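As you look at this complex, bear in mind that one protein chain is not there, while each of the others sits in place.
Order of writing sets the chain letters: A and B. Residues in each chain are counted from 1.
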Amino acid sequence: MPVDARARPGLDLADLPPADELGAQMHALLAELFPIHRSITGEGLRRTAAVLSRDLPLEVVETPSGTQLFDWVVPREWNLREAWLAAPDGRRVADTARSSLHVLAYSVPTRERLRLDALRPHLFSLPDQPDLIPFRTSYHDDNWGFCLEHRVLESLPEGEYEAVVDATLEPGSMTSAELTIPGASDREILLTGYWCHPSLANDNLSGVVLLATLARLLLGRPLHYTYRFLWSPGTLGPLAWLERNRDRLDRVDGGIVAACVGDAGPLTYKRSRQGTSRLDRAVERALSDGGHPHSVRDFVPWGGDERQFCSPGFDLPVGCLMRTPNMEYPEYHTSADDLELVRPAQLAGSLRAYLDAIDVLETDVVYRSTSPHGEPQLGKRGLYRAISAGAPRPEEVGARAIQWVLNLADGRHSLLDMADRSGVPFAALREAAWKLADAGLLVEEEAA
Amino acid sequence: MPVDARARPGLDLADLPPADELGAQMHALLAELFPIHRSITGEGLRRTAAVLSRDLPLEVVETPSGTQLFDWVVPREWNLREAWLAAPDGRRVADTARSSLHVLAYSVPTRERLRLDALRPHLFSLPDQPDLIPFRTSYHDDNWGFCLEHRVLESLPEGEYEAVVDATLEPGSMTSAELTIPGASDREILLTGYWCHPSLANDNLSGVVLLATLARLLLGRPLHYTYRFLWSPGTLGPLAWLERNRDRLDRVDGGIVAACVGDAGPLTYKRSRQGTSRLDRAVERALSDGGHPHSVRDFVPWGGDERQFCSPGFDLPVGCLMRTPNMEYPEYHTSADDLELVRPAQLAGSLRAYLDAIDVLETDVVYRSTSPHGEPQLGKRGLYRAISAGAPRPEEVGARAIQWVLNLADGRHSLLDMADRSGVPFAALREAAWKLADAGLLVEEEAA
Partner (left out) sequence: MPVDARARPGLDLADLPPADELGAQMHALLAELFPIHRSITGEGLRRTAAVLSRDLPLEVVETPSGTQLFDWVVPREWNLREAWLAAPDGRRVADTARSSLHVLAYSVPTRERLRLDALRPHLFSLPDQPDLIPFRTSYHDDNWGFCLEHRVLESLPEGEYEAVVDATLEPGSMTSAELTIPGASDREILLTGYWCHPSLANDNLSGVVLLATLARLLLGRPLHYTYRFLWSPGTLGPLAWLERNRDRLDRVDGGIVAACVGDAGPLTYKRSRQGTSRLDRAVERALSDGGHPHSVRDFVPWGGDERQFCSPGFDLPVGCLMRTPNMEYPEYHTSADDLELVRPAQLAGSLRAYLDAIDVLETDVVYRSTSPHGEPQLGKRGLYRAISAGAPRPEEVGARAIQWVLNLADGRHSLLDMADRSGVPFAALREAAWKLADAGLLVEEEAA
């Protein structure tokens, strides 16, 4: 059934605040969230949710410890008061009061005096980056430890040390936050980020902040798709979401995982396992047409939460739009992934790429010509110059777009298909399609 | 049902007149047609048809003004007696007695005295090519005007001008000419050119002349396909043909639009919208195998009459075989597209490319081996040398062609498919197939 061709208006990005203003807002929010101690469970997540809730009607979802999530079980809740390691002279060589990275995440409660030899298996450092503290975790094995600068580790004197992990590891729950922004369609796009890392700025706070800002900008706009936002602990959070939504995953037309979106690198789009879904193609088209410096890579089964969405039992078209991928920048999972690494302009640029991709997705319609036999007479509809001097020249993008859209409006080509075949930018084709629809020459094919 | 493998003999091009003789004939015909004033209707078309009818049993088809052709309506018939523009001093700065391009095509009858300011909107020139007269039209909007050299336009003095368009614009009809050359099969190949331009030589008289010469050479030959020739005004002519043939378009296996076939450039094949039809592949193969300097480009929805045949409601495999495409040579739609621009040798070369393509089409048969289990014993049939020294060497094209044809004669490969897979020229494969068929080793598969 044909529907109003303007029923899907796309995002009007003309009313967007200036990029520098958005970047500054995003960085300020990131700086506010940075000091909070987060892990895959615990009060840090709830405090993070409370900050985000100031601007967004979040739903906070708690999944109790012990809940079976496919092959996994939600662990006990970990809450850290403090952790420190005192040298024989009493000097604290590691102390979570200085950096939340100093403790091996999920360390069991410990209060022990031990000699350096016995201590060593509990100490983690980066020999190649001796001035940085690494981020290390032991979520599923009972262990404790400290992460510290290799330079410090090397200088530790013999003697008796005091190791204190003042934490609780008890039945509780794992905290996620969700937000659904309804659109005209019940087809869903998933926008998701992991928020389980402690004081690391690019991986993954930048993604948390980007999603919050994106949600704020989408709220209240007329939308085609229904957007489902998820902030959750890595791996287990998506699994809990997938478990809760198991009987309605057929509504999901695609998704993007946000992380590492604030560093100085160009954008990187990592395709979903499917690789050529509408979601994948919309992101790639938006990056190309938008002039965003970027590269595209195929799916690999390591990285972030796309691993869960793209596991063979789900195989959802969920890609990852980031800047420098994790593992590939030297500050990754170290104390150098800090507020300096993340730049306001890069945050704003990443946000714009997300908006551009959504704008394409929102309006990627399959059209059918109402006048498919021969070319329609454009002149009498004011869609062609009155004095003809031949075909439109290459620089007449609008006129060429009109001809492409009419030629490909056979009910089988969406605007993305047309953009691929014609080489004409998506936005020009869309503009042409809207004009033609206004003139009664196109109808929107159902489906899409 | 197997049929005689020699039932489709192809064109025997050995009896073709020499290229220089053909080129001279074609150019002479073009020179004869050049001065006739043509537009999308009018006596000029009938006079052109009369010239072509000397050699060809043309059927002249008239479509009355007011006839609805899909989204279009056939306009009133335009007949020009004369049109001129006199400067204040009486000098005629534009005059169709000098060039049929001087009048805006389809100008309404006018006899007016007006000052330069009022005249200006009715004057058209080419600032970048100040010595050339442009070709401009206003078929569907009531208007009048003159086209003149920009150099002249710039030198026009103030004062009162006299503008005269002595023409009729009245109910009449639009004139096309058709010719059907029947073949053994009722499958049809369409060969079409637009003939609506006034004194322009390459675009489009060269195509008119090429088709006339091609038709003359095909008449009386044994043919497989039925060839349908059409000379008609651009856009409306094809639409009228499509309307008349609407219930039998499923017979059309492909077509070629001829225009711009006489300039100095190499050949250009513009694929049909389908892009990989048998017609497309035959043309491309003929150009490659025939050693014609050429390039191939994908379909775009602007250009010539292929736009109508390739509209989504018809989507016929109609390509365009030309030299320099319209819009891409500087003389296009100007007074410089004249008898000098079109060269006899180029006309003859284009004709040869058309003949080569038809020769491939005519004989692109799907074969089936009668001895598909293992290789047949060629030696006992005189198809292999008696003293064996190993496989045929690269230079033994005929022997390799025999082996390829036998190997691929599984009822699924046509000779074009075999040429694509083997890299062996089409003609060598065809020769091999004919030898094998004569030896009883191949039969023609129906279909094709």
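Everything below uses one rule, namely that a contact is a pair of C-beta atoms (placed from the backbone, for glycine too) under 8 Å apart; a residue touches a chain by one contact, two chains touch by 3 or more.
Every value quoted in this text rests on a predicted model; they were computed, and no experiment measured them.
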{"item": "Candidates A:Ser65, A:Ser138, A:Asn245 or A:Ser288 - the one touching the absent chain", "value": "A:Ser138"}
{"item": "Residue among B:His197, B:Arg228 or B:Arg400 touching the omitted chain", "value": "B:Arg400"}
{"item": "Which residue of B:Asp20, B:Glu59, B:Asp186 or B:Glu375 touches the chain not shown here", "value": "B:Glu375"}
{"item": "Hidden partner chain, residues of chain B it touches", "value": "369, 371-377, 379-380, 386-393, 400, 403-404, 406-410, 422"}
{"item": "Absent-chain interface as seen on chain A, which is shown", "value": "69-72, 104, 124, 134-141, 143, 145, 235, 238-239, 242, 273, 300-303, 307-308, 310-315, 326-327, 332-333"}
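In this section, only the chains that are shown with their structure count from here on.
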{"item": "Cα superposition angle of chain A on its copy chain B, in degrees to the nearest 5", "value": "120"}
{"item": "Interchain centroid distance [CA atoms averaged], chain A/chain B, Å", "value": "54"}
